[in-house]
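Dropping the structure in here first, questions after.
With one protein chain withheld, the remaining protein chains of the complex are depicted in position.
Let's turn to subunit A:
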Amino acid sequence: MKKTFNYILGIVFASALVVACTNDNVDPIDNSTNAVTLEFDNRVGAQKMTLGTGTYKNGSGEEFTLTTFNYFISNVALKKADGTVVKFPEQYFLIRQADPKTWMSKLTDVPAADYTEISFLIGVDSTRSVAGVDKRTGVLDELSYGDDGMAWSWNSGYIFVKLEGTSPVVPLNSAGKRAFAMHIGGYKGTANNLRTVTLPLKTQATVRKSISPTVHLVADFLKVFDGPNTIKLAETNSVHNPAVAGPIADNYVKMFVVDHVHND
């Protein structure tokens, strides 16, 4: 199948060399590439996620507000209608609820095709987690996070998902606040909290020279508490150790759905 496809690609490419822009079909699957926008629409149940102001309630009836919600997305892969998979191992995204620009993450250099499935890793893969400083650029630059601190400097690891907020059920801390913080990372051994999300695209994403689709993903934050595991803030409000974060990762891996796909 792939061979045939490459063959067709070759012909298309060759003819493009000889006579450019002679296709009368406006949307052929040619050898062009385009971007796919991954829209990360973070919500809390049926509510818009707002930091600092919104008050929400989890399945255990615990009220909370959120002050920080960040996560890494990497190793995006798109499956074509014919079953072949295109991988994007060099594109890393840091979604920060405080920065709307990051909600619309552009996956670039996507070959023209009809895509029926998307998968991605929540976190930074183990290979890049141990890579040298030359490979740590852009959102992986450990000296670029400012107060967001998306890496543990003392334990050589990225924080895959960082969520912080306050809740009346959390005991007062030394600063006089009822704050919770869950920093989830861990890429090795028994404390591997990398999780892969795989979602079908009911409407195919039809990448063409003239079509740059948007995959609108909704992430329901409540799944952090109410997934396969029930996490209660009264009991679990400070997580900084990969070894104990597994149940939370098993929850948030369920948080994403593809709401719809725009092909325009």
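By our rule, a residue touches a chain if its C-beta (ideal position, glycine included) is under 8 Å from a C-beta of that chain, and two chains touch if they have at least 3 such contacts; residues count from 1.
As a convention for this text, contacts and distances are computed from a predicted model.
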| item | value |
| --- | --- |
| Protein name (UniProt record) of the chain left out of view, among "Circularly permuted type 2 ATP-grasp protein", "Branched-chain amino acid ABC transporter permease", "Cytochrome-c peroxidase" or "Acetolactate synthase" | "Cytochrome-c peroxidase" |
| Contacting the left-out chain in the complete assembly, out of A:28, A:45, A:111 or A:149 | A:149 |
| Contact partner of the left-out chain, one of A:53, A:174 or A:190 | A:190 |
| Residue numbers in subunit A that touch the chain omitted from display | 130, 132-134, 136-137, 141-147, 149, 151-156, 189-191, 241-243 |
